[in-house]
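Next up is a structure, given as structure tokens.
Of the protein chains in this complex, all but one are displayed in their positions.
Let's turn to chain A:
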Amino acid sequence: MPAGRPGPAAQSARRPPPLLPLLLLCVLGAPRAGSGAHTAVISPQDPTLLIGSSLQATCSVHGDPSGATAEGLYWTLNGRRLAPELSRVLNASTLALALANLNGSRQQSGDNLVCHARDGSILAGSCLYVGLPPEKPFNISCWSKNMKDLTCRWTPGAHGETFLHTNYSLKYKLRWYGQDNTCEEYHTVGPHSCHIPKDLALFTPYEIWVEATNRLGSARSDVLTLDILDVVTTDPPPDVHVSRVGGLEDQLSVRWVSPPALKDFLFQAKYQIRYRVEDSVDWKVVDDVSNQTSCRLAGLKPGTVYFVQVRCNPFGIYGSKKAGIWSEWSHPTAASTPRSERPGPGGGACEPRGGEPSSGPVRRELKQFLGWLKKHAYCSNLSFRLYDQWRAWMQKSHKTRNQDEGILPSGRRGTTRGPAR
């Protein structure tokens, strides 16, 4: 049995798995029958140690006493020969080793400490596990897709580097009753994540925590308490269509469908739209498109291809007061605005957050004016729609006039036509 094992924390660590056949002569302490060969035993066998600690080990030679002496034996660690001054001969058949201030293990299967005979042959080996106990995992976050499952992610303590294999186990239970359960599907959305696929209750809180265990000890995160309904997310809105708005060169119409998995529950769903010019990486975001499945983007550049995406936040589901979790963005849908000779006025019902300064205020003021007119001038038929129709008519008229006067689309005058305006 190995001697000099570290303290209780290491005692609770896993032992080396018992997987060698009794007849297998790879146990390097067993002499080869009839050969007179020397073999040895290293003690301690497979110790677990804290980083910075020391190790005292021995290599005791068995076999033919006349040939097996400690003189000439030497040690290697991970294939590198250790300095002779670290070793000393204890007796005729035993060579001792003293290592101080150990570094973390180079590989998770353990550092290979080997005792060699004078001719370099291997007499015995032992694997060292040098590392740190786990620190408390933290920052647990969870979400449920369509109230059907639960996925959780966490951050390992101490940035996860313990130099030892550390096992993380996500546990959960109903807050006021029920037994502890263990999540089984790991690494679903990253190395520190787990997915619970079914059998989850609604309208009752769960307690969720993470336990980290390695050869040197264990640690437990704080408990997260949540109701599945408070962390619901859903699929991106399907069937996103982007189209032109008649001849309006600065607008595009976006339509989508409510995510089907929750469509019967999304009474208060929020949507968000983002769009960008084809050759740009900067997205503009339209916030708080509340409970509609269409929106018009305004203030766009004429003759330009735009990519558009939509996402959904199913907040308020079954009366939940929590903010809800945004879905992934839908697949990008592209459309182009019509070409024009003059820039559009800009502004609209779904103005971008960082919209063009020249278009936003004009359209807002117009909206306020129309609202005032409706109240005070009994112009019930006035609306943005009417305004947009007027603008489309204006542009058509402008084009027709330009053609009559020989103005080409680029603004250049045709050679066979009359003078420019």
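A few points about this structure:
What we mean here is this: contacts are C-beta pairs under 8 Å (C-beta built on N, C-alpha and C of every residue); 3 or more make two chains touch, one makes a residue touch a chain; residues count from 1.
As a working rule, contacts and distances are computed from a predicted model.
The complex includes a chain that is not drawn, and of the options "Cardiotrophin-1", "Large ribosomal subunit protein eL6", "Myotubularin-related protein 9" or "Sorting nexin-30" the UniProt name matching it is "Cardiotrophin-1".
Per the touch definition above, the residue from A:Val114, A:Cys194 or A:Val254 contacting the chain not shown is A:Val114. Of the listed residues A:Gln56, A:Thr76 or A:Ser169, the one in contact with the hidden chain in the full complex is A:Thr76.
Screening A:His165, A:His195 or A:Lys301 for touch with the missing chain picks out A:His165.
Mapped onto chain A, the interface with the missing chain covers residues 1, 14, 16-28, 32, 45-46, 76, 78-80, 106-114, 121-122, 124-127, 165.
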